[in-house]
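And then chain A:
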Amino acid sequence: MTDAPGLDRLVALSLVLFALGMIGVLWRRNLLLILMSLQLMMAAGQLAFVAFGRAWAGVVDSVSRGGSDGQVVALAALVVGAAQIVVGLAIVIAAFRNRGSLDVEQARAMRW
Partner candidate 1 sequence: MPPQIEGHVLSWLIGLPAGTALALLALGALHHALFGARGLPEVIWRLAGLFSTTLTFALGAVGILADFDPERMGPQLVEFVPWIPSLGVHYFVGVDGISLFLVLLTTLLFPLTMLASWKQVDRSLRSFVLLLMFLESGLLGVLLAQNTALFFLAWQATWLPLFFLIGIFGGARRVRTATRFVMVSALASACLLVALLTVSHLSGAPGSAPLLDLATPPAGFGPGLLDSAMLDPEMARGTSPGPSWLFFAFVLAFGLMIPLVPFHAWLPDALGEAPVAITALIAAVGIKLGAYGLLRFALPLCPQPAAQWAPALACLAIIGILYASLIAAVQTDLKRLVAWWTIAQLGLVVLGIFSLEVHGLTGSVILLSSHGMTVAALYFLVGAAVERRGTAEIVAYGGLARPMPVFAVLLGLCVLSAMGMPAFVGFVGAFTIVLSSFSSGPAVGLTALAGSVLAAGYWAWTFRRVALGPVENAENRGLIDLDWRERCVVIVLLLPLVWFGVHPGPVLRRVEPSVLELLRQMDDRRMAPLPIERFERPDRGDEFELIRLDVDPEPTS
Partner candidate 2 sequence: MSGFDLAFALCALFSVGGALLVVGGRRTPLVNAIGLVIAMAGVAGACGLAGAPLIGLLQLLVSAAVAMVLLLVTLALVGTGGATLPELSASALVVRGASAIAVVALVGLMMIHGLPAVPAGLAAPDGLADIRDLGRGLFGHDMIVAAAAGFVLLVAIIGSVALVARSPE
């Protein structure tokens, strides 16, 4: 086996995506775009898991690791992300029905 090259680059890429997702969540006011940004963040996490899983694949064996490796986590996260989007979309649609707008800043009835 050879060294897997550039794992740190993959991690760096995932971090950039994570940051962009966060900025998107913060910067966008359209709920749908926020959902997309959240999806980006989840994807970044999955990528990081895949990368790290590769990094440790041969070093830590699966028993002492307690089973799962990065790909399993990534898969689970994928499912969770999908479920989140579904739920989020449902809430957003309900919000749009109530409010007629997708602006997150309008949901400020409760504060203080």
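A quick word on the picks: all candidates are chains of the complex that A comes from, given by their letters.
Details
Here is the rule we use: a residue touches a chain if its C-beta (ideal position, glycine included) is under 8 Å from a C-beta of that chain, and two chains touch if they have at least 3 such contacts; residues count from 1.
Computed from a prediction, not measured in an experiment: that's the story for all the values here.
Note on this complex: chain A touches candidate 2; the remaining options among 1 or 2 do not touch it here. Taken in their complex, chain A has these residues touching candidate 2: 1-24, 26-30, 32-33, 35-37, 39-40, 43-44, 46-47, 50-59, 62, 66-72, 74-76, 78-87, 89-94, 96, 101-103, 105.
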